[in-house]
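Removed from the display is one protein chain of the complex; every other protein chain stays in position.
For clarity, chains are labelled A, B and C in written order, and residue numbers in each chain start from 1.
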Amino acid sequence: MSLTAQSAAKAGGTAPSVKTLKNLVRGDRPYVLYAAFAVLIVAFSFASPVFFSSSNFLNIGRQTALVTIIAVGMTFVIIAGEIDLSVASTLALSGMSAALAIQQSGGNWALGAAAGLATGALVGLVNGLLTTLLAIPSFLVTLGMLGIARGIALMLTGTTPVVVNSLTFWDSFGEGAILGVPAPIVITIVVIALGAYVLHFSTFGRRVFATGGNATAARYSGINTRRTKTLAFVITGALAGLAGLILTARAHAARPDIAAGLELDVIAAVILGGTSLFGGRGAILGTVLGSLMIGVLNNGLTLMGVSSQAQLVVKGAIIIAAVAFSRRK
Amino acid sequence: MSLTAQSAAKAGGTAPSVKTLKNLVRGDRPYVLYAAFAVLIVAFSFASPVFFSSSNFLNIGRQTALVTIIAVGMTFVIIAGEIDLSVASTLALSGMSAALAIQQSGGNWALGAAAGLATGALVGLVNGLLTTLLAIPSFLVTLGMLGIARGIALMLTGTTPVVVNSLTFWDSFGEGAILGVPAPIVITIVVIALGAYVLHFSTFGRRVFATGGNATAARYSGINTRRTKTLAFVITGALAGLAGLILTARAHAARPDIAAGLELDVIAAVILGGTSLFGGRGAILGTVLGSLMIGVLNNGLTLMGVSSQAQLVVKGAIIIAAVAFSRRK
Amino acid sequence: GCSSGTASSTESAPTIDPASVEPKGLVGLGPNGEKPALPSDVSLTAEQAAKVRAGNFKVGISMQTMDIDFAKVQTTVLKKTFEENGVQVIGITDAQWKAEKQIGDLENLIQQKPDGILGVPVDDVATAAAFSKVGKSGMKLVMIDQVPKGLKYPTDYQSSVQADGKGNGQVAAEMLASRIPDGGTMGLVNFGNDIFATNERTKGAKEWLAKNRPDIKVKETAFSDPAKAGQVGGDFVTANPDIKGLWVVWDAPALEVISALRGQGANIPVATIDLGQQLTAESAQGADIVGVGAQRLTDQAKAEANAMMLSLIGEKAPSYIAAPALAVTKSNLTDSFKIVFDSPAPADIVNACKNTSGCK
C-alpha cells in the first residue's frame, strides 16, 4: 500500500511549478503530439522553401487566429461538459451587429466593437441559460442557436453585406501591427494568455474543471454548476464576437453568410489538443497547439501544391496518426 | 419486499408487449415530444392546404429517407458512447464506388449495390478498429475519416460525377414503388424495423446499451466492448452506403461532393429523438421521430412559403422549444 | 512583409477601357451547342401580357442558395416582373448548395402545383432526375445558369437563361492580363468541385490567354470550401512569388483572397467574376481589383421571367438565352452597379468611390 502511495508522493514531490507547467501544456495527451507537431514543421521546411520564414509564420498565425480565439472559449465549454455548435453563426451575427453599429453611428468604431462583443456574449448567455435552466442538452440548444443566429444575421439586411468604413476599426482588429506583429495575432496572444490564466489559475477555472469532471460532486462542494456553465458559454460567445470583429475588420465588411462550418474546425482544434469531449480534462495550450497543427497542415500542404482533394486525405490521416501515436504508452 | 417483487412480476406478466412498446418508443424523452410533433402536423395542415395529403407525406418520407437510414445506425454508435462524423463522406464515397462499379461492369446493378454497401461497411470497420484498438476518441477518428473518405471520393474521378445508366438500379433504390410506396421509403421502413429489432430485442442490442452505459461494468460482465463498438460503426457505415445507393439512384448519378454536412442533420435527429450523447440511452423510434420532425419542419415551412432565412430561425426555435417542453416534469 | 515584387500599384496601372474588353456578342454556345439569343430578344407584346394576366398563373423558384447577391437580385427582379404581370410566386426554396436538398425542394414545389418552375440547379448531374419531374408533372420549366444533363428542349424544359460564363471568365482574364508583364505569371484560383458554371469561367479565361497572351505562364490552384479560399489563395501566392496577378473564380472567394493578401502585405492585382455589393465596395475603397466580369443580373432575371411567361401562355421561348458579359473596372463602377442591381449604388460606395482615384 504505502509503496504506491510513497512512490506517487515521490513523483509528485519534486517540483510543483514544473508539474503545474506540465499540466498547463499537457491536458490529456502526452508529449508525442508536440513531437508530431515538430516533425510536421521540419518536414514542411524541407518540402517547401518558403515554409520556414517569419512572414509565413505570421501568415499561419493570421490564418488560425479566428479558430484559436474561439477555441479558447470552446475549451471552457467542453471542459465544463457541454458543447457549442453555434459559434460560427454567432461570429457572423456579431460581425453584422458591429458593422451596422459603425454604419449607423457614422463611423464610431468603439461602439461597433462593443456591439459585436455584446452580441456574442448575449448569444452565449442565451445558450447557457437554456442549457442549464431547462436542462436541454447543449448539443440541441446550440444547434438550434446555430440556425437562429445565422437566420437573424441574414435577415438583418436581407442577406446584403454591410461595408465598414473606419480606418481605426480596420487597423485595431485587422491590419494594424504592433512591433511588426499583426493585430489579429496580438489579440490572439492576449486571448490565449488570459484564457490560460483563468482556466488554470483562477477559482473559476477550478469550477469549470470540477463541473465537467463530476457535476454532482461539484454541486455537493457548493459550486454553482449552472452559473459556471453559463459563464463558459458567455465567454465563448464573446470570443466568437471578437473573432467576428477581426473578420469584419480584415474584410472591411461584414457578410452574414460568413464562416459557415467553422464550428467543426474549432471543436477539432480543442479535441486534438487533448481536451476530453466528456468534460473534466483539458488545457488551453493544448487547444492552441491543436489549432496551430491544423493551420500548419493547411498552410504547408497548400505551399507544397497538394491538390485540395488530396489535402483532405492527407490532413485526415495525419490527424489520426498524430493522435494515435500520442495515445500509445 | 416480496410483495413488491411479486406485484412487479405480475405487472410485468400481464402485458409485456405494451411495456416493451413504450420502452421502444420512449428513449429518454417523454411523450410531450410526440405531442409537439402532432401539434406541428395540425398547425401545418391548417397553414398550407397541400400539406395534409398522402402525396406530400410520401415527399416527406422520401426527403427524410437518407437522414433516417443513417440515423438508425448513428443511434447504435451514440448509445455505445461514440460518435461518427464521417457518415456524409462515407455516403459520397459509397455512391461513387457503386456508380463506378456499375459503369465498369457495364450496368451490373447488383454488383454496384454490393460495392456501395461494402465500401460503407469497410469505412465503418476502419473507424471502429481505429477507435477501439488505438483508443483514439471517435470524434477525432471520424473527423479524420470525414476528410479521407471525401478526398478519396473526389480523387476517384478527379471530381467528375459518374452517371449511372441502369434502369433496375434507378428503380430498386430510387424511383420504383411497392404498392404505391416509393422504394426509398420501403427501404427506410425495413431499416427501421431491423434496427429496432436488433437494438431493442437482440443480444447485440443489450451489449450496445451496456457498453455505452458503463464500458467497464460491461467488460467485467464479459462483454467484448471493442467488438460491440466496432460493429456499431460497421452498421452505421453500411447504412451510410445504403443511403449512398439511394441518393445515386434518385439522381441517376453519383457526385463526390454530395451530402456535405449531412452528419449534423443525422446527429441532430438522433439527439432530438432522446438518445443521450453520453451513451447508454436511446431508442430507434425516437430517432425516427427526430428525423421526421426535422423533415416535417423543412417541408411545412417551405410549403407555407417562409423565406429560407426565417426558416433557419423558426426551425431552431421549434427544436429548442420542443425539447424544452418535453424535458419539463 | 511584402514578399511579392510587384511594383505596380493602382495609381500607376494602365487604365483599361472596359468597353474594349467586352466580347462582341456571346462567347459560349448553349448546352446543346445552340446559338444563343439575347435577353432583349424575349419580351411580351401587350396582347401576350394580357393573356398572362388572365391566366392567373402561379410559379415557384428553386434557388441553389439564397445567401449571395446573385440570388437576391434574381429573386427580387423575378418577383417584381411576375407581380407586374399578375403572376403569383408561391414559393422560393433555398437548396443551400446541396443537391440532395434541391431534390427535396423540387418535390415540395411540385406538391404545391404551380404552373411553372424556375430553377438554378446546384449541379448539372445529381439534380437532373428531379428537374425532369417538373415537365412530367405538366409544369413549365425555365432553367437558370445551367441545364442539367439529359434534359431536352422543349419537352423537359422550355428555355434556359444564363450569363455568358465563358465570356465573363475571358473578360476578367483579359483585364488582368493588362497588368501582367511579358512572360509573367498569372495565378488562377479555381473551384475544386465540378460545377458547370465555374468550369465555364475557367475555360473562358484559359482559352483567351492561350490565344491572346501565350507568353503568360498560368499557375492554378483550387479550393473546395469557399470559406477557406483566403488561406488557399494567400498560401498560393506565398509559394509562388512570381505571380503577378490573381484571377479568382467568383466574388466571395475573391474577397477572402483580397483580405488575406492585404494581411500578408502582398500587393497583387485581382480580377474576378460577379459584381457583388461587397466587391463593389472593396473596389470603391481602392482595393486593387483590376476588373470584374459581371453578370447582367437584372437583364437576365427579366429574360427568365419573360421566357417563363411566354411558355405559360403556350408561346415558344428560345432554347438558350445568354446575357453578355459586362466588363467592370473602377472607371465604370457605379454605372455597372446600376446595370447589375437595377438600383443606384448605395451612398457609402459612391462616397468611397469619390475618394479613390479613377473611380467613377
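Just so we're on the same page, a residue touches a chain if its C-beta (ideal position, glycine included) is under 8 Å from a C-beta of that chain, and two chains touch if they have at least 3 such contacts.
Methods note: contacts and distances are computed from a predicted model.
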In UniProt, out of "Sugar ABC transporter ATP-binding protein", "proton-translocating NAD(P)(+) transhydrogenase", "Hydrogenase expression/formation protein HypE" or "Dihydroorotate dehydrogenase", the chain dropped from the view is recorded as "Sugar ABC transporter ATP-binding protein"
Of B:G107, B:G176, B:G213 or B:G305, the residue touching the omitted chain is B:G213
Listed in rising order, the chain B residues that touch the chain left out are 1-2, 4-5, 7-9, 11-12, 16, 19-20, 201-203, 205-207, 209-210, 213-214, 216-224, 280-281
For chain A, residues touching the missing partner are 1-6, 8-13, 16, 19-20, 197, 201-207, 209-210, 213-214, 216-224, 280-281
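Operating definition for what follows: only the chains that are shown with their structure count from here on.
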Fit chain A to chain B (C-alpha, same chain sequence): the rotation, rounded to steps of 5 degrees, is 180
Between chain B and chain C, the Cα-mean centres are separated in Å by 37
Per the C-alpha means, the centres of chain A and chain B lie apart by a whole-Å value of 30
Chain C residues touching 2+ other chains are 66, 192, 224
Shared-interface residues of chain A (touching two or more other chains) are 154, 159, 261, 307, 309, 312
In the complex, the residues of chain A that touch chain B are 85, 130, 134-137, 139-141, 143-148, 150-152, 154-155, 159, 261, 264, 267-268, 271-272, 276-278, 307, 309-317, 319-320, 323-324, 327-328
Listed in rising order, chain C residues that touch chain B in their complex are 66, 90-94, 96, 98-100, 103-105, 107-109, 111-113, 123, 125-130, 149-150, 192-194, 224
Counting only contacts in the complex, chain B reaches chain C at residues 50, 53, 55-56, 59, 62-63, 66, 154, 159-161, 163, 170, 174-175, 247, 250-253, 255-262, 298-299, 302-303, 305, 307-309, 311
